[in-house]
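Here the complex is missing one protein chain, while the rest keep their positions.
So, chain A:
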C-alpha cells in the first residue's frame, strides 16, 4: 500500500509538471514557399478561419461561411465592391442605367470561362438571375424580387429591367445573390461549385479544410498562390497556436483577442486591425409576448453597459454602434446615445412592464464571442431584475435549426456579417420576427428614392430600430487579422461577404 501511495504521489507531481510546461511552452516556425513560372509559382498558403460551412451551396443554405470562402474566389459577380465600399466592374466591364432608373444594361467581359470549360455569356447571367427567384431558398433571395425581367441582348450584353426603381438592387448584385452560375454547373452545388473565379474548388475535407487551386485559365490577373487551403478551427486558441507553429500562415479572423499580445510583440507576424460589417446582435424574438412591450426591450438595452461588455468579452476591440449600421455605410450615425446605460431606469422600466423576475432563455451558438458576451449579458440583465437561462447550441447546425429556422428562443447573440443587412434582419419573416410597418415604409422609400432620399430614409430606419429597441447591438466586430510578416494583400476592412484570396501574395 505504501508503494501505491508513492506511485500516486509521483504521478501527481508529474502531472503538475506537465501542466506547468504546457502553460509555458509555445513553438513557432515558418513554412517556406516554392517557385515557378507564375508570380507565385507553386507556392501554397493556409488561412485559418472559424465556423466551417454547413454546405457549399449558398443558394439553399444560410450562413456567412459559404460566401466567405467561395464568393469572389470561385464564383464571381457582375459588379463588386472595392475596399472603400464603391461598386466597381467585375464580370461586367461597364453598365448604364436608364433615366427612369428601371433598366440596367451591362457590357460583359468576353473572355471569362467557367471552370467546367464553358464560356461565360449573357445567357448565363440571365440564367443566374432567374434562378435566384426559382431555385434559391434562403431568405436573402428576396433582394431579387424587384427584377421584372432579364434578357441577353447579345452574348456580351445583358439587360435587366426592374419592376420599380431600386437603389439596393445593384448593391445586392455584389453579394452572393449576384453570383454567376453556369447552366451546366449547378447539379452539385453543395459539393462541387463551378464558377468563373480566380480559384477552382479542389477538395473539401469535412470538419477540417477546403482546398482551392489557382484557375490557370482565369480571364483576369492570375492569383499569386497556386493553392490556398482554408483550414477551420472550432477552438480560438487552437487557431492561434496553428499560426505560432506554422500550420497556417494567416488567421482570417482572430477569435481570441485577449491573446493578441503574443503576436503584436513578435516581429515575425503582422497584425491588421480594421472594421467589418459584423454587427454582434443581442436578438430578441419579437413574437414572444414578453417582447411585445417596448419598455421591456428598452430596459434590456439600458441594463447593458456596452463599453464594459466590449472590454470584458472582446478585449475592448471593436466599435459601439447602437443600431444595425456600420460606420462604412453612407447612412451611419452614432446611435449609442439612444439607449445609454442606466441601471436604475432599466429596473423601473422592467417593473412597469411587469417583466421583472421573468426568465428569458438566451440560446447561444457555440462561437467564442457569443459564449463570452452571453455570460456578461446574463450577469448585467440579472442585476436589472430579469432571470436569464443560458443554453449553448452547436453552431452551425443546431443553432440554425432551433433559433434561425424555428425561432424557438427568447434571446440569442450572433454577428450579422452580411453587408447592408438592416432590412433583411428586421422583418416579420426573419428569426427576429420584427413586424414594423413604419420601418418597412422607410426601407421602401429608401430603396425607390434618389440617392439623398436613400441616405435620409436609411438613417430614419436605423434610428427607428434603435428607438424601438428591436434588438440590442452589443458592438461591431473588428477585422483582426494576424499573418506571417511576408504575406501581402490582406484587407484592412472586411466589409464584403467574401474573403478575397486572389490578392494575397508573398
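As a working rule, contacts are C-beta pairs under 8 Å (C-beta built on N, C-alpha and C of every residue); 3 or more make two chains touch, one makes a residue touch a chain; residues count from 1.
To be clear about the criterion, contacts and distances are computed from a predicted model.
The listed choices are "aminomethyltransferase", "CoA transferase subunit A", "FAD-dependent oxidoreductase" or "Peptide/nickel transport system permease protein"; the UniProt protein name belonging to the chain that is not shown reads "Peptide/nickel transport system permease protein". Only one residue in the set A:343, A:390, A:407 or A:453 touches the chain that does not appear here, and it is A:390. Among A:96, A:379 or A:401, only A:379 touches the chain that is left out of the view.
Only one residue in the set A:87, A:259 or A:272 touches the chain that does not appear here, and it is A:259.
Those residues of chain A that touch the chain absent from the view are 1-2, 4-5, 8, 11-12, 15-16, 19-20, 22-24, 26, 235-237, 240, 256, 258-259, 261-262, 305, 308-309, 311-313, 366, 371, 374-376, 378-380, 390-394.
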